[in-house]
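Omission of a single protein chain aside, the complex is shown with its protein chains in their original locations.
Think of it as A and B in the order they're written, each chain with its own count starting at 1.
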Amino acid sequence: MLPGVQVGQPVAHRLAYLWRAPAWGRPLLVERSSWDRCRRGLSIEGNDVVEFFEATLNWPSWLAWTAVALIQCFLLINLVAGGALFFIWLERKVAGRIQDRLGPTRVGGKFGWLQTLADGIKLLAKEDIVPKEADPFLFRMAPYVSFTASFCGWLALPFADNWVGQRLNVAVFFIVAIVGLEVFGVILAGYASGSKWSLFGAMREAAQVVSYEVPLGLCIVVPVMIAGSMDLVTIGNKQAGYFTNWFIFHDPAAFVVFWVYFTCAVASVNRAPFDLAEAESELVAGFHTEYSGLRWSFFFMAEYGSMLLVSALAAILFFGGWHGPFPIISQGLVPALAAMTGASVDSPVLVYLANLAGCANLIFKAVIGVTVMMWVRWTLPRLRIDQVLTTCLKYCVPLAALCFLAEVWFQLYPHTNPMPLNRLQWGAPRASIEVREGWLPLSPVSPDDVQEAQLTHSQEHRG
Amino acid sequence: MIGAVIDWSAFLFYLFAAVACGFALAVVLSNHIVHMAFYLTLALGATAGLFLLTGSQFVGAMQFMIYVGGTLVLLVFGVMLTAQHRFVSIRTRAGEWITAAVLGGALLMLLGYVAWAVPDWHAAPPAHVPPEQVESTSRLGLALTGVRMDGGSGYALPFVIVSVHLLVVLIGAGYLARARVRVSDAAARKEMP
Partner (left out) sequence: MTPWLGPITVSHYLTVGAVLFVAGVVCMAVKRNALGVLMGVELVLNGANVNFVAFGSPLLRSTSLGIDGQLLALFVIVLAAAEAAVALAIALNFYNNFATIDVDRADELKG
C-alpha cells in the first residue's frame, strides 16, 4: 500500500507518505498554456475545451473561457433540473410499487413518464403567494439560496477522468461544505414564512444538519486517507480495474464507514426517515408550508439535486466512480478499437469514448443510490427528533470515529488488513495514474528546481 | 482589443470584493438580526471566493465549512432569542451613528492609505507561477503535523494547542449554556400530577 516506505525510516518520512499528496507530480503533465492559467488561481489544470476554442477556432482567451463556463453551467443546470424531473417521476413509481399500486400511468402514454412535466406546468400556473405575516425579502430569497447551494456542489464533482467543472485540490471537502449550506435556505424560509409550523420545521432541520455534519466529515476522511488525496479525480482513478479495487472493499473500516456515510448523507439531505423538517403528520409541510408555485418547486429541485450529489459522491468515494466493476471499456474495448483503427490508446476520440462510458457509469451508480434512498423513504417510518439526534451522536459519530482510527491502523500496517478482496489486486490501476498523481518527494523543493521548471517552460514556448 | 480589457480573474476579484464589502456594510446598516445574519453569510461566502482566487483552496473550503456554518448557528440563535417579538429591533441612537461613521471613516482612510503606501505591495505580480507553488493543501497538512518541505518551522505544537483549546471551549460552552432548572420550574413540576 505504501510504495517506497521501508522499515526503519524515520517517523517523519512515514508520516509524509501517510499524507501523500498529489501536488508534486503535476507539472510533468500539465500542458504548456496552463502554466499561464495558473496565475488565474482557480484553474490549476489546463482545460481541453478552452484549448480547442483558442487553438482551433482562434478565439481570444477571455471569450474561450466565457464560452466554456457557459457550456459547463448549461450542462450542470440541465443535469440538476432534468434529474429532478426524472426523480420525481421515479419516486412516484417506486412509492406506488412499494405500496402495491401502479403510480402514474397516463400522462405521456406508457408509464406516465411525462407526469412531472405536467406537474411542473401546473406549478407554473399557480399563484405566487407571500403571506401577510412573512418577511417578504427573505421569503423570496430562501428558495434561491437553497437551490444555489445545492447547485454549487456540482461545480467540483467530476463525471469522468478530468470531466469536471472546476478541478479542485480539495473537492471532497468543498462539496461537503457546500451541501451543508443548503440548510441555510431552509432556515431562512422557516423564519421568513411567519408561521409556527415553518419555524418548527426549520429549527429541527438546523439541529439535525449541524449535528450530522460531524459524522459526515469523519466518514469522508476514510476514503480520502486510502487515496491520499482530496481531489475527486485522483480518488476515482485510484479505483481503476476490477471492482475489487473499489474503496468499499479496501478494508473493513471502509466497508463499515460507507453505511455510516449513507445514513448521514440521507440525514443531511433531509430525506425520510430523517425528514423532520417537513413532517407532514405534525407540521403540515414544515418549512415550505407557506410556499406555492415555482418557489416551492425550487426547494424540490434543491432536494433532488442534493440527493443525486451525495449519491454521486458516494459512488466516487466508495464505488469506483466512473470505473465499472470490470474494466471492459478501458482494458478491453478501447485497446481493441485502437488495434482495429490503428490509433493510439491515448487518441482524443478513444479517450472521449471511454470518458463518455465512464460518465454514464457514474450517473448510473448515482441513480442507484437515489433509488435506494427512495426505497428507504417508503419503507421506514419517520424518526422522532430525539431519535434522530441519538442516531447521530450515539451511533454514527462513534462508529465513524472508530472507522477512522481503524483506517489509520490499516494504512500504517497494511499487512494486517483482513479484507481478502484487497489482496487480489485484479486489473491493477494503470501506471499512468501513478505518474499523474505523483508522490510527495522527500527532499525539499529547492529554488533551483523552480528555476529549472521555468527554464523548461520558456523553451517550450520558443519551440 | 477588448480581450485585453476583460480579464476574468480581475473581474471575479472585483465581483467578490464588491459583494464582500457591500454586504459587510449591509450588516452594519441593517437593524434586523436575521437580515444581518443573511448578509454576513453572503459577505463571508464572497470572502471564501476571494481565498479561492488567491489559490488558497483549502482555506477557502474551510471558510465555507466553518465560518459560514458558524454563521448558520448565529442565525438560529438570532431567531431563538428574538422569536417572541419577531420584528422588534434594538435600535442605535443617531449620535452614536455619527460618531461611529466619523471614526470608522478615519480608520478606513488610514488603512486604505497603508494598503497603497508600500510600492512592493502593488508591484506587478509574477508572470509565471509553477502549479506546485500554488497548490498548498498537502504542504498545509504536512506543516500541521510538523513537517515542512520549504525549511520553515512546523506547526505541530500550535495545532495541538488549538485542539486542546477547542476541547476546552466545547466543554466550557456546554457548561455555560446548559439548561438550569429554575426553582420555580422545579416547584411547578412537582405540583404537576
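The working rule: a contact is a pair of C-beta atoms (placed from the backbone, for glycine too) under 8 Å apart; a residue touches a chain by one contact, two chains touch by 3 or more.
Keep in mind that what you see is a predicted model, and the values were worked out from it rather than measured.
Touch with the hidden chain on the side of chain B covers residues 7, 9-10, 13, 17, 20-21, 24-25, 27-28, 33, 36-37, 40, 43-44, 47, 50-51, 54-56, 58-59, 62-63, 66-67, 70-71, 73-74, 77-78, 81-82, 89-92, 96-97, 100-101, 103-104, 107-108, 111-112, 114-116, 118, 120-126, 129, 133-134, 136, 139-140, 143-144, 150, 152, 155, 158, 162, 165-166, 169-170, 172-174, 176-177, 180.
Throughout what follows, only the chains that are shown with their structure count from here on.
Averaging Cα coordinates per chain places chain A and chain B 26 Å apart. By the touch rule above, chain B contacts chain A in their complex via residues 1-3, 6-9, 12, 34-35, 38, 41, 52-55, 57-58, 60-62, 64-65, 68-69, 72-73, 75-76, 79-80, 83, 86-87, 125, 127-139, 141-142, 145-147, 149-151.
Those residues of chain A whose C-beta lies close enough to touch chain B in the complex are 12, 15-16, 19-24, 26-27, 30, 34-36, 38-42, 44, 60-63, 65-66, 135, 137-138, 141, 168-170, 173-174, 176-178, 180-181, 183-184, 187-188, 191-192, 194, 199, 202-203, 206, 210, 213, 230, 440, 444-445, 450, 453-454, 457.
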